[in-house]
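Left out: one protein chain. Kept in place: all the others.
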Amino acid sequence: MAACLTGVCLVCSAILGGVYAMTKEPIEEASRKALLEALAVVLPAEGEVNPEAQFIEFDGKNYEYYVQTLDTAVVCWAVKSAVGGFGGPLTLLVGVEKGGVVHATRVLSHSETPGLGAKCETEASFIDQFKGFDTSVKSLKVRKDGGDVDAITASTITSRAYAEAVSNAVKVVKKIQEEVQ
Amino acid sequence: MEYFLIIISAIFVNNIVLAQFLGVCPFLGVSSRLSTATGMSGAVCFVITLATVVTYLLNTYLLVPLGLEFLQTISFILVIAALVQMVEIVLKKTSPSLYAALGIFLPLITTNCAVLGVAITVVSKEFSFGGAPHLMNLGEATVYALATSLGYGLAMILFAGMREHLAGNDVPKAFKGLPIAFITVGIMAMAFLGFSGIV
Partner (left out) sequence: MSKFSIITRGLVKENPTFVLVLGMCPTLATTTSAMNGLEMGLATMFVLILSNIVISLIAPVVPDKVHIPVYIVVIATFVTVLQLLMQAYVPQVYATLGLFIPLIVVNCIVLGRAEAFAGKNGALDSALDGIGIGIGFTLSLTVIGVVREILGSGSVFGWKFIAGDGILAFVMAPGAFLVMGYLMVLFNKLAKK
């Protein structure tokens, strides 16, 4: 009886081990492809992206970032930035150019309300306002808080979190630049 | 403070049945009488909390170090099944009265997706309770599991109370039984939506 159950468990684990070994490569390939796609959205078209993740500590948290170089000079950084949103964590990939100008942003994962906060992933008018957002002249806060970010209708908390994630990313890039010099 | 947020969030805002749709089958199955609903809630509370702690430890100290995360589903369900059996045996020996109250619900719990659902959520999903998003540590996981199962109990007992009243009412024939139950839960879920955003 116990032997039968053990036997079945062993056979099943062996099968799973085999399938795992077979799918390991495609799974890594799929996640690499997703990352490259996201990087292509938030970074400028010209230049070369290093798909190798680098890490930096900022404000007690570890941030993952990627650099883009043009003729050996770094021109843009993509920072993975996560904050607490309305329904849970909101994780963005933020492309930041020199001088604290946001190039573009992209949502990597969120758990916001469908039809309300979830629009932060799809509503072009909201996402596009971050393209070329110059933090030296504008403030990364929603208008309600005295900043220059137009919030999504009825989703102030999500918009606030989004702006905060972008703002954190800009600060991280500032620190990266300081460390290099 | 953080634990307080976890508790409020797990019981009211992200109620396991009304917002996350876990454990709906037993929720509908045993809620026609208040007494059985209470018994089932107790058993579920006990098993979810225990199972989450055990699977959390199993995942952190065995599966992750060995790179065997792909065995999560299969090992978690085995652990849950074994735990339920063990709890049944121990209860039978040590506390016959408690066994008499919870006993008949225990075998049903293995296939209650709330148990496996919470166990998997705790080790795989990042949470942000007022702070930076992170995976839960053991303390947070335990509090989360306990609070979630209390939320399950709350929803179930509230619903059972309403259902007892529904039973005595003149409901159109096509609505009798489960359809009216679903609609009642839908209205309950709408009421619980009011909690969203407080954490």
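Here the chain labels run A and B in written order, and each chain numbers its own residues starting at 1.
One rule holds in what follows: a contact is a pair of C-beta atoms (placed from the backbone, for glycine too) under 8 Å apart; a residue touches a chain by one contact, two chains touch by 3 or more.
The structure presented is a predicted model; accordingly, all values stated were derived computationally and were not measured.
Student: Thinking of the whole complex, not just what is shown, which of B:I8, B:L34 or B:L78 touches the missing chain?
Tutor: B:L78
Student: Which one touches the absent chain: B:I6, B:A19, B:A37 or B:L102?
Tutor: The missing chain is touched by B:A19.
Student: From the list A:C12, A:L36, A:A53 or A:L70, which touches the chain that is not on show?
Tutor: Only one of A:C12, A:L36, A:A53 or A:L70 touches the chain omitted from view, namely A:C12.
Student: Residues on chain A that touch the omitted chain in the whole complex?
Tutor: For chain A, the residues touching the absent chain are 1-2, 4-5, 8-9, 12, 15-16, 19-20, 23, 26-27, 29-31, 34, 109, 113-116.
Student: Residue by residue, what part of chain B touches the chain that was omitted?
Tutor: Answer for chain B: residues 18-25, 28, 70-74, 77-78, 81, 110-113, 115-117, 120-121, 124-125, 174-175, 178-183, 185-187, 189-190, 192-193 touch the chain left out.
In this text, only the chains that are shown with their structure count from here on.
Student: Need the CA-centroid distance for the pair chain A / chain B, whole Å please.
Tutor: 32
Student: Note which residues of chain A are touching chain B in the complex, please.
Tutor: 9, 12-13, 16, 20, 61, 82-91, 113, 157
Student: Could you list, by residue number, the parts of chain B that touch chain A in their complex?
Tutor: 70-71, 74, 78, 125-133, 196-197
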